[in-house]
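Encoded as structure tokens, here's the structure I'll be asking about.
A protein chain is absent from this complex, but the other protein chains hold their places.
Up next is chain A:
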Amino acid sequence: MVPFGGWDMPVQYAGVKAEHDAVRSRAGVFDVSHMGEFRVTGEGALAFLQSVTTNDVSKLRPGRAHYNWLPGVAGGLVDDIYVYMVREGEYLLVVNASNVAKDWAHLQAHAAGFDVQLSDESDRWSLLAVQGPLAENLLQPHVSVNLAEKKKNAFFPARLFGFDVMLARTGYTGEDGFEVFVDASEAETVWDKLLAIGITPAGLGARDTLRLEAGLPLYGHEFSDTIHPLSSSYTWVVKDKAHVGREHIDLAPPHRLIGLRLERVPVREGYPVKVGGQVVGHVTSGTSSPTLGHPIALALVDAAHAGADVFEVEVRGKDHSATRMELPFYKR
């Protein structure tokens, strides 16, 4: 167990590789109850969300969700979030655990003038992420709705093992799966029942290797209050509308987020990335890819050098050759 965002989090149960492989080949479940949940309601909910996010919330329909950003007032991101539309004038935001207090203050500060109520429901909900190619088949006998009819980003109420939950066909592993919003008082029972039907418990370690293989950015590593979010390739998250911090988003990003492959030595956050011996950036996340069998990394490099195919990464004073790889490293 490790402390993370005020929670004690399991890094691994049986081992990172075994848990990672279970999610890629069958199904695993992550306890991500540390994520924060905010409910946004009122006549002005849509207008408010349009003003504080980059994606177009008006495109959502009840029962649909999308990935979105909270841009800052001084460049960078306050957070990257998921927005779930419950019904007209009611949305649920899922935010990163480490950013709950910061996001709450930011949203409160920008809510003035909108007919909107915000409630922090982070303590009410536990969130269990069931991920993997067998997620649908394993869950279906225990769920009150036909999961096959629910496409990616669907968000719907259901009964699971007899408990009232909200299910979303979303996740953070590059695999199909469902996130289960369950009342915190019922989470332990639901968790035990998920394990009993053959779903493998998976910890933070596997969550990180899976999201890295999928090329998915993690706040605090690839995103921050100061990193220009368009350093990443997620330009589609920014739609043509006015919002907080728009003037910063419209500036050209000075860095680019790239994928690197190494042959042997794993590289970690902060290691210098070079071209021809000159430092042009640094690793933001790195691991040894269990699926691919070699080390992979995300790195932020100067835009001027981002087109290079070959880099070096300095590991304990010695440079190791790294080749650029298209993201995601792994695609289902």
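Operating definition for what follows: a contact is a pair of C-beta atoms (placed from the backbone, for glycine too) under 8 Å apart; a residue touches a chain by one contact, two chains touch by 3 or more; residues count from 1.
Note that contacts and distances are computed from a predicted model.
Matching "Fluoride-specific ion channel FluC", "Pyruvate dehydrogenase E1 component beta subunit", "Glycine cleavage system H protein" or "4Fe-4S dicluster domain-containing protein" against the UniProt entry of the left-out chain gives the name "Glycine cleavage system H protein". Residue A:Gly205 is the one among A:Gly205, A:Gly245 or A:Gly281 that touches the chain missing from this view.
Across A:Val16, A:Ala45 or A:Leu107, the residue that sits in touch with the chain not pictured is A:Val16. In the full complex, chain A makes contact with the omitted chain through residues 11-12, 15-17, 205, 208-209, 264-266, 268, 287-288, 290, 295, 316.
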